[in-house]
Every structure is written in C-alpha cells, then in structure tokens.
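Yeah, one chain of the complex is gone here, protein chain that is, but the others are all in their spots.
Note that the chains are named A and B in the order they appear, and that numbering of residues resets to 1 at the start of each chain.
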Amino acid sequence: MQIFDIFLLEAVINGLMLGGLLALLALGLNLIFGVIEVVWICYAELIMVSMYSIWWLFKVIGVPLPIAMTGGLVFGCVIGYALHRFIIRPVLSAEPINQLLVTGGVLFFLQAAATVVFGIEYKNIGVNLPSLNIGEISLSWSRIIGFIVSIAAIAATYLFLNRTFLGTAIRAISQDRQVMPLIGVNAEKIYLLTSAVGGAMAALAACLLVLQYDLHPAVGLTFGPILFVICVLGGLGNLIGGFIAAFILAQIISIGGYFLQGEWGYVIAFGFFIVAMFVRPQGLFKR
Amino acid sequence: MTVLLEIKEVSAGYNGLKALFGVSIQVNAGEAVAVIGPNGAGKTTLLRVISRLVAATEGSLVMEGLSYADLPAHEILALGIAHVPEGRRLFPRLTVLENLRLGAYITSARGQYEDRLAFVYSLFPRLRDRASQLTGTMSGGEQQMCAIGRALMSKPKLLLLDEPSAGLAPVMVQSMFEMIRQIRDAGFTVLIVEQNIQQVLKLVDRAYLLEAGQIRRCGGAAELLQSSEIRQAYLGVS
Partner (left out) sequence: MIKKIGWLLLVILGTLPLLGLGSYPMHLLIVALLWSYIYTSWSIMGRLGLVSFGHSAFIGVGAYSVVMMWNLFGWSPWVGALVGIAVSLVIAFLIGWPCFRFKIVGNYFAMVTLALSEIVRLVIVAMREQTGGSLGMTPKAAVAEGSSYSILALQFSNKIVWFYVVMGFWLLGLFIWHKVDRSMSRLALEAIAEDEEAASSIGINISRTKMAITLLSALMTCIGGILYAQYQLYVNPQTVASLTVSLQIVFGAIAGGMFVMLGPTVGALLLLFLSESLRIVLGSQSQGVDQLIYGALLILFIIYMPKGILGTLLARFDQKPVRVHTSPTS
C-alpha cells in the first residue's frame, strides 16, 4: 500500500501542475469571451502555432531559447490581434453562430497550415530538463516551472484586472458595453488589446508546453476539448470559475489516468463534466 | 455669457423613424438648462445626439466653437461633455470606487484622479461610506449619486443628465434635485432632461419644451413655470 500511495501522490501533484497550466489557458479563453463575447474555438491551435514558432526560431534559425520564446510571445500577440481584426470583427454584428463557425474555420486552417509547412512527424525542441526527485516521487522540472509560471501569470493578470485603469475598464466592458463610450473608452481598442493579450497567454502556455511535449499539428486537440469543457464547467466568462474547474478536471485526468490507461483520464473527466451538466447546467459557479 | 454648446437644426432618428426635426438649443457656460416635454418627445434622443451615441442626419453640433459632428462617441468626454444616461447605467459588479475610477479613465483626468475623487466624496459623502460596495446592490438614489459622481470625475465642462429622478422614491427626488443644485452651485454647467417639470423648473435658469421632436417653446424657467399653457398641459392645473 505504501508504494501505491506514493505514486498516487505523484499523480495528484502532476494533476496540480497540469491544473495550473489549464487554468492559465482557461483564463485566456474566458477573458476573450468576457470582453468580446466570442469563443475562440481555435484557441488551442493558437497555442500550437506558437509552439511551432518557438521551435522554428530555436531549431531552424538557431536563436537561443529565451529569445525564441520571446519571439513566440510576440508572435502570439500578433496572431491574437490579427484574429480579431481580420476574422472576428467582420462577423461581430452577425449571429453568434457565425463567430463560432469562423473560428472553427481558423482551427481547420491552422492545423492544415502546420501540416503543410512542418509535416506530420513529431518534433521536439530537444531540451530535456532534469527531474526533481523527492523520495520515490519524480517530478519533471519542466512541469514545475510550467506550474510556477502559470500561477505567476494568473496572479499578474488578476492584479492587472483589479488595480489598473485599463484592467478595470476590461472588467467593466463585459457588464455594460453600451456605456463605454460615455466614459471615453474606445471599445474596439479594448477588443484588440484583449485579443493580443489572449494570444500572448496562448503563447506563454506554448513556451511552457514546448518544454514538456512533442510538437505535432494536432497537438491542439490534446488541450482544446478539455479546455472547452473546463470553461463550460466553470461558467463561460467566469474567470474564477474557470480557474477552479481547471484544477478539478486536471485532478480527474491525472488520477483517472493513473488508475487506468492515459487516455481514459480524459474520458472520465468528460464523463464528470456530463454529470455536472445534468446537475448544474449553468456551470458550477454563478458568473 | 459664453456659449458652450450650440445645437442647430439637428435631425435624427432610429431605424428609419425620425425622432428629432430641426432642433436647436444653446447652453451657456455656468447655466443650468432643462429640456422638458412628454414621454417620447425625443428628449433622450437629443442627449444621445449631443454625446454622439446617435448620429445626427442633419444639423450642426458645436462645442466651444468647435464643430464635432463627426467625432466618434468615445471622444466626446475629452471634449468636456459628460453624459449620465437614463437608468444610471453603472457597472453592477464593480464597486462604487471602481465605477468612480472609471469616470477618470480618460488620460486628461487620470493625473488628477485623487483630487477629483476627494471632490466627488465632498459632494456625496455617502459614496465614501459605500466605496467598496458593489453598485448593483445599492438603492436607486445611491446609484444616481454614483452615476453623477462618475461623470464629475472627468471635471466636465458640460454635464448632461438624462431623467435623474426617474425611478426614485419621492423622498429621494427632493434630495436628488438638491444635489443637482449643489453641483450647479459648484460651477458646473448642466443640461437636464426631465419629466418632473415642477421640480426641474425651480432649479434651472432656462428651459426648452420639446414635443414630438420639435422645440415648441423656450424661455426663462420662472416664466415657463407661470405660463398657463404649461400649467394646463403638464402640471394639471387649470
């Protein structure tokens, strides 16, 4: 029983770290939805292309990794901005379904673009961080760093949203859009800024993920679906709800994957989600 | 008397329906002016045209000698026109302090944020007490205070008030107009749209009567209050 417990504990800790990462992603998605009222169905694909941009800068161009990651962050900002400016803005006044469909098209496009440009072989940046060994538990440093950075980013976002003028305006815009001009706020500028920030968050996640996982055009599918499930569970647009839901589902995935095989963790998490939806369809938390 | 705001022959409408037909009004610095009239006369539309939330199809909008008919709505506050909309429209899940802070969002106001806040608190001490309360949980009167306070944070040259007494309990209505008097005495220029003709005419210097999208009468407040036409039509006095 002793060994059983230890590895379960390891799964729990890994789940915690996964939770941090997913919470960061959920924050980005919820922020975009809260401000612009659009769901970026292609969010995971933004992460994927940012990962490729880092890989490309590091492995192909030969730039040092920190510079490559910074490049990735810039790339993420630009992609986020461009996504809103050129693809979402034209359909903002149309039915919400159109916005979903258009971001679905971007998902499609980005996956295919990555396939065409980079091919379907798995790639890796080849940086292998050591593991931290505590007793019988082995935790990879890349995940630990991922967790710390995620939490730091979430904390920074929290401070930004609550302590700055701009952050307060961003929180306000989701509560009453039409009043914004009367306060001298250009809503469109806020949308573009939020989109760039959302893209940057995806790119930040990409920096962390590129240390842990292989690269593949479909890698977005590893995170996308579970991310959506998290956001719906936490209440779409609810930043705190998404945060909590991320940790809950990450634990289920990790522990489920520990007891059964890897993929089943996701299936169980999804099952949990379905049950939760029957019990409280508005999401676990009120907005 | 310097002319602050000058609206000339302005027409506007929604969805193909015209609401204003060649309306002209003028507000001078330091004045308190009212626009009165029945429901649906276009009073709210008029304010929204002034703050550019609604585009005028004809006519000119001039503020301090500057024609601004092409400015986008979010640049109006920088001109010095602060609009407190109908229904208060505070941000319900933000605190009083956060709502007030947003009033000073524009760059010209941020630098004096602390001073402006102190000023608003001096006018409305209740707001200081409730600084960390979510505005969605406050009473109508308190919300109106906060909404006006928010507009004052930018130290506007012209304050537009859309039906400030609407939805308030009669007791609150009195204190509401008292507050507006205080604001006016503090030196702000005010343009009020109101249904409560009796109270507002006691407060302002001049008034315009807007009916069915057109200005029917204008003149000194006292004079209008005495006019038999107004008294019969709106005050129910024969």
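The rule we apply is simple: contacts are C-beta pairs under 8 Å (C-beta built on N, C-alpha and C of every residue); 3 or more make two chains touch, one makes a residue touch a chain.
Since the structure is predicted, the reported quantities are computational estimates derived from the model, not experimental observations.
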item	value
Neighbouring shown chains of the undisplayed chain, as defined at the top	A
Residue of A:Val12, A:Val78 or A:Val91 in touch with the missing chain, whole complex considered	A:Val91
Touch criterion as defined above, residue of A:Ala112, A:Ile134 or A:Ile148 at the omitted chain	A:Ala112
Selected from A:Leu65, A:Ala187 or A:Leu221 as touching the chain missing from the view	A:Leu221
For subunit A, residues in touch with the removed chain	33, 39, 41, 87, 90-91, 94-98, 100-102, 104-113, 115-116, 120, 217, 221, 224-226, 228-229, 231-232, 236, 261-264, 266-267, 270, 273-274, 277-278, 281-282
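One rule holds in what follows: only the chains that are shown with their structure count from here on.
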item	value
Between subunit A and subunit B, centroid-to-centroid distance (C-alpha), Å	44
Residues on subunit A engaged by subunit B in the complex (per definition of touch)	165, 168-169, 171-172, 175-176, 178-187
Residue ranges of subunit B in contact with subunit A within the complex	51-53, 72-78, 82-83, 85, 89-94, 98, 101-106, 110, 150, 154
